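Notes for the one structure printed next.
In this view, the complex is presented without one of its protein chains, the others remaining in place.
After this line comes chain A, so read on.
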Amino acid sequence: MLRVAGLTRRFGDHLALDDVTFDVVPGRMTGFVGANGAGKTTTMRIILGVLAATAGEVRWQDQPLTQDVRRDFGYMPEERGLYPKMKIRDQLVFFGRLHGLDAERAAARTDKILGRLGLAERASDVLETLSLGNQQRVQIAAALVHEPIALVLDEPFSGLDPLAVDAMADLLREEVTSDVPVLFSSHQLDLVERLCDDLVVLSRGKVVAAGAVSELAAGPTSTYRLVVDGDAGWLRDVRGIQVRDVAGGTALFDVLDGAVEQKILQEAISRGPVLEFGPERVALSDVFREATR
């Protein structure tokens, strides 16, 4: 497990990170969200050792993270960068070896990933001749080539069209085994909701929310939504709930007593067709707005 423990970073008088603590659990994708300047990139750069922390530390398997271990991490920095005038295959082999693979293994991995990304026939093209989307794919390949033991991706999907996002997400799922923790930051909350298992919300250098996406999105109370073919006004008379809103056949209510929602469903079915029934999910963007307010 990758643990960020009490990270604090000052730039002069500016407190960029204030006692940031969270875990990135193996086999789960952890989304890292926050407004611009919240400290996401600073946190990631500290995890990768590119920047030093003023206080706190990064731990790996309950030990302080060392340069040796970090070398097996995969990293996609916010500011994309590879050698523009180097052939992409040479480039990926170089990064594979830089992360500790031997030459043969690096070549085999490179060919596999390039094939998977549909870039096999461009292997000996110079990077700068590729389209931006393809350069982005090569960038993610550079983070994956050495079979990293942990992945840190700073805005990996920014600038990609939805199809490319799906392709990259598939690649990530395929490449990332169940013992690899993945941390990725993004502004695209719908994407985070779709892809991530856990979520860490950062605001002005502080963690303001953290936990499983399903829990965070479920909201603090159990709110249900019922849509029937007819009028739902009868709900106002039911005990054990607090009706929030009724408009024609659509109602929104909070369950106060456990299991009362099942009785309501039975009641609704006996009265006529039920079009929709279930817990009302809070959009992640609302969680985000709420948490960072």
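Just so we're on the same page, a contact is a pair of C-beta atoms (placed from the backbone, for glycine too) under 8 Å apart; a residue touches a chain by one contact, two chains touch by 3 or more; residues count from 1.
Convention: contacts and distances are computed from a predicted model.
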Just by its UniProt name, which of "TonB-linked outer membrane protein, SusC/RagA family", "ABC-2 type transport system permease protein", "Nitrogen fixation protein NifU" or "ABC-type dipeptide transporter" is the chain not shown in this complex? "ABC-2 type transport system permease protein"
Which residue from A:H99, A:R122 or A:R137 sits in contact with the chain not drawn here? A:H99
Using the touch definition up top, pick the residue from A:D62, A:E79 or A:D237 that touches the left-out chain. A:E79
Quick one: which of A:N36, A:Q67 or A:S178 touches the chain that's been left out? A:Q67
Chain A residues touching the omitted chain (full complex): 45, 48-52, 67, 70-73, 75, 77, 79-84, 86, 94-95, 97-102, 105, 142
